[in-house]
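Yeah, one chain of the complex is gone here, protein chain that is, but the others are all in their spots.
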Amino acid sequence: MIMEKKSPQEELRIGVYVCHCGANIASKVDVESTRDFAAKLPHVTVARDYKFACSDPGQELIQKDIKELGLNRVVVASCSPQLHEKTFRNACADVGLSPFYVQMANIREHVSWVTEDPELATRKAKSLVAAAVRRLAFAAPLETKRVPVHPDVLIVGGGIAGIHASLILANAGRKVFLVEREPTIGGHMAQFDKTFPTMDCAACILTPKMSDVKNHPNIMMWTYSEVEEVAGFTGNFKVTVRRKARYIKEELCVGCNDCVEACVLKKDRVQVPDEFNVGLSRRKAVYMPFPQSTPACVVIDPEQCLQLMKGKCAQTCVEACERAAIDFDQSDEIVEIDVGAIIIATGYKPFEARRIAEYGYGKFANVYTTLEIERLVNASGPTGGELRLRDGTTPKVAGVIHCVGSRDRRYNPYCSNVCCMGALKMAHLIKERTGAEVFNFYVDMRTAFKGYEEFYDQILSEGVQFVRGRVAEVTDWAMTDEEKGKLVIRVEDTLVGVARRIPVDMVVLAIGLEPQADAGEIQRKFNISCSNEGFFLERHPKLGPVSTFTDGIFLAGACQGPKDIPETVAQAGAAAAEALCLVDKGFVEIEPNTAWIDEEVCSGCKTCIPLCPFKAISRDEEKRIAVINEALCKGCGTCVAACPSGAAQQNLFTDEQIYEEIEGVLSYA
Amino acid sequence: MPDDVSLPIAEDFQPRIIAFFCNWCTYTASDLAGTSRMTYAPNTRVIRVMCSGRIDPQFVLAALRKGADGVLLGGCHPGDCHYQAGNYKCLRRFRLLKRLLTQLGIEEERVRLEWIAASEGDRVQKVTNEMVEQIRKLGPLRLEKIPTHPNGEAAPAPAEPMATATEGAVS
Amino acid sequence: MSKPKAGFYWCASCGGCEESVVDLAEAILDVVDAIDFVFFPVAMDFKREDVEAMEDGEMTVCFINGALRTSEHREMAELLRRKSQFLIAYGSCSYQGGIPGLANLYSRSQILDFVYGGSPSTANPEGNRPQPHFHAPEGDLELPTFDSEVKALDQVVDVDFYLPGCAPPPSLLKAAVEALLSGELPPKGSVLAPDKALCEDCPRIDSKPNEPLISEFKRPWEIEIDHEKCLLAQGLLCLGPATRSGCDHVCINGNMPCTGCMGPVSRVQDHGSAILSALASLIDSDDPQKIDDVLEGIPDPAGTFYRYGLPHSTLFAKCGITQGNGET
Partner (left out) sequence: MKYLYYPGCSLKGTSRGYEESILAIFEKLQLPLQELEGWNCCGATAYMAVDEIKALALAARNLALAEQVAGNEPVSLVAPCNSCYLVLSKAQRHMEEFEDIGDVIVKAMREAGLRYEGHVHVRHPLDVLVNDVGLDALRRAASQPLNGLKVACYYGCQVVRPYATFDDQHNPQTMHELLKAVGAEPVDWSLGTRCCGGSLTGTIEKAGLRLCYILLREAKVRGADAVATCCPLCQFNLECYQGQIASMFGDEVDIPVTYFSQLLGKAMGIDERTLGLKRLFVPLTTAAV
């Protein structure tokens, strides 16, 4: 297991550790031969292979060699530095070796996991090891900087994820800014009637949490507000928030709705569909989104209000308001806040059912989405909880179509996770409220969590009919007299093996979940990544599910991928814990990969100055050269690559280190 | 023209490609390709830089000089740079470098810039395979050797005699 | 004690380097007082045989200018190397290949085909080509052979010091001679010029904006050039930011941009791509099309960025120029 040899040069004593990662590396890369190869490289004092280098005994092995063999540089050939660089740096630092004398060679993600041929994989691994060894010759014992962390936290989005995370952090004594772009917090959950699988009333479990948020001394709840700009970095973000003009003095409004009554716009003449009721009812220019809106404060829609649009109105609302809360002179307010951590909980967008023309949404009056049914069966909904078709009749037969916009390569290939259970809930509610016969058309039933399968069983026992098959179309084309005036669902019943036509009165589309329309904009603003489908990308699918690639920014809820309420709440808790972890620690360590200017070489040509996006470079007028403000430098190295004199250099990525790496990987190719 | 003389490509030619990948997008995508077990051609050697803006055109030339048959530059998509705009600097240099390399007889396919987001592991696979195939077709990069002085060793071989004698060329 | 002996020889060169010696003006008298020129084909009638007759290392110093392209250049370089204690590559061509080095963009046969056929001023209906050996009734004639590429001096023989410039500024020559005479020499391989780029002491640096972004490259004839303002800021392609200082800003003072004759500073491996990176980074657009539009202003990148140093660059020559000749 050990290959030892004398280093020709006393000053460089390198230890190389080739990790098997169980069979993850060893099954493709010949670790023994890689070890032997490494042992013969210049300055290598010891080369070993080990089952799991990241395990405690693995780390101890390295520490022991540092102490006993006097190693002063360490190469670990294992997984991606993104994963374990910290581990090995810490292990070395613990025994007094500068953590920056550690170099990783990524022979798992970049080699064993992606290469078919073992021989070629071994060659690739060797070349990466050679590069790491050569690179280390130019490593420097840098110092990690510590920067204090601002203790406050920003949470973007006031749905159930944002609400839950805010409460946890606030209860832990942290000051939280909760920014929500709608006039009220609550999100999609507030629109739901019941929640599966226990069928608790959504409002009953959500609204107490909403008022807790409102009343919590540690929470600054900013509704009708949007994040404009984010600057800074982990621990020290500077965030600009636009607080949109509500035209209501929030602190005076008590939510009595007298102004709404008084608004001169006649309800039936007002053309604005009520957002909260997904367009099933209409609202006036001044309105309260829903009875339990939090804050319980009305808002004036500037696109509707005659006073704001034309400057001409009787202003009956002003007259009606006893507390003189209406203020037409309000304008947007821009506020800047400092926070140490950010949780993004911006939620999802329901799939736009119109996109699937063959399901006839928007064309046939009696095709609904699940969200519309939630409102229709809700006691405070537009029909007072009566489930009626648009012509006022009660449906006798209803069809619920699953996977609308999900698991469909034309729209979204992914499973939206919540619609199977949502569709079962629909079947239950429709049956319960109307006694109608209900057909559910599913592709696969996915009821995988606690109590979900039992719920499915219950719905089955309620007599809902399940047809397995993706619905081809919903049509008003009648083949028989019986079908006339009905909507016909055409589907291949794949369990029976026949094409069926099922006439129904009502169709409910179980629409999937999509990224918010402006997810791309949010992604850019916060400098995080999106996965292919547009949901925000977590740092690691298993080990960093609420972190992002930008330190200090965490994810909660459906903005990261479709999820239901229990999962969202769990994730919000996790994100809050991670944020708390960061702000409670009080400082962050900054990778010292900053750039610096070699004064002896800089000619003061000014090339680098405009290239720095962080304005870290300026001209020292006395010395007539460029200087880099290390505190502002983020370590991209753009100035270094552009410096025509080679005066700008980047720690951890000096020209020499990269040239060595180039020669290293090519030396054994 | 002698430029057209192409040498046969060895059957077992394995192109050597150096890839400079930015830490935040393309390197991460490359890790993702790994965690997703997407196999691809084993010919690339990734050198991690924090940002594609760190990629000095001198590195590209050095890689080619030291034996790479191709160089792949990878950064975040426009607008997505972790450092706001490093990838644009990379793009600007790349556009000019390409023109320079063309003048210096380096085929278009040998130096490539790709925007690959952290989530696009499949693109790492696709681009790598594609590039390896293209370079396999082109054959090894045969740069002109830089002469070195003999330092006591044999003097450089004399060049061939002046052009092949043309008939009746002597006046 | 006799005066130290010196040689001054030219290879593929324009003669400008010889003139730079004359540019020492009165100081040339001090030089001649201090050293004995024993070989100087332009100025004095010594022959190759005279050099061959010298002891090895007999000359204290020999300055060689011009790039190396023929068998004769190589032979002379080797001969002079043997006969001198210090060999100095004098001028851009000898140091980095110089303007003759741009011939490395073409193969030997392309050059010969053009010179003895394709060029509009050539009348050569028989298609005659120079022959290295020719037998005439009076005897055999030998001509030097023409190499397949242009080389810098240190690619043929070991070089002690480099004196850059096209031609080298007299001030640097004077300083070099003084150093040689005093024996206070920098480490072998040094470039005998300041190791900072031209912007360092450029008289116009204060007029260069702190954010020198570029939205257009202009050719000198396209604009009326301001005598005071930074030339790069006027849209001219000035290689000053990447080029070694020490030239006394003769071009800048003549209201012309730097073209890079002094070569790069010591921390730069490849002069051309270093200035390419600096200039391209400053282009004021993120749109590929607009970037290309700006770059249209550099119609000949290789000729612009490697004007004085293609043989000394990382790539040395255009890929494939020698492959017809069996070399790879």
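Per-chain numbering from 1; labels A, B and C assigned in written order.
Here is the rule we use: a contact is a pair of C-beta atoms (placed from the backbone, for glycine too) under 8 Å apart; a residue touches a chain by one contact, two chains touch by 3 or more.
Every value quoted in this text rests on a predicted model; they were computed, and no experiment measured them.
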| item | value |
| --- | --- |
| For the chain not depicted, the shown chains it touches | A |
| Given A:M479, A:A517 or A:C581, the one touching the chain that is not displayed | A:M479 |
| Candidate in contact with the missing chain, chosen from A:E143, A:E261 or A:E358 | A:E358 |
| Selected from A:K266, A:K310 or A:R410 as touching the chain missing from the view | A:R410 |
| On subunit A, residues whose C-beta touches the chain left out of the figure | 356-358, 363, 410, 473, 475, 477, 479 |
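Following the convention adopted for this analysis, only the chains that are shown with their structure count from here on.
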| item | value |
| --- | --- |
| Between A-C and B-C, the pair with more C-beta contacts | B-C |
| Whole-Å gap between the CA centroids of subunit A and subunit B | 36 |
| Geometric centre distance via CA averages, subunit C-subunit B, whole Å | 29 |
| Residues of subunit C whose C-beta touches two or more other chains | 268-269, 274, 277, 281 |
| Subunit B residues counted as touching two or more neighbouring chains | 56-58, 62, 85, 89, 93 |
| Subunit C to subunit B touching residues, read off their complex | 71, 74, 78, 104-105, 107-110, 112, 126-134, 143, 145-149, 151, 154-158, 268-270, 272-274, 276-277, 279-281, 283, 285-286, 288, 291-292, 295, 298, 300-302, 305, 313-328 |
| Touching residues (chain side subunit B, partner subunit C) in the complex | 1-3, 5, 7, 56-58, 60-62, 64-65, 78, 85, 88-89, 91-93, 95-97, 99-100, 103-106, 141-149, 151, 155-156, 158-163, 165-166, 168-171 |
| Complex contacts: residues of subunit A adjacent to subunit C | 598, 601-607, 609-611, 618-619, 624, 638, 641-647, 655, 659 |
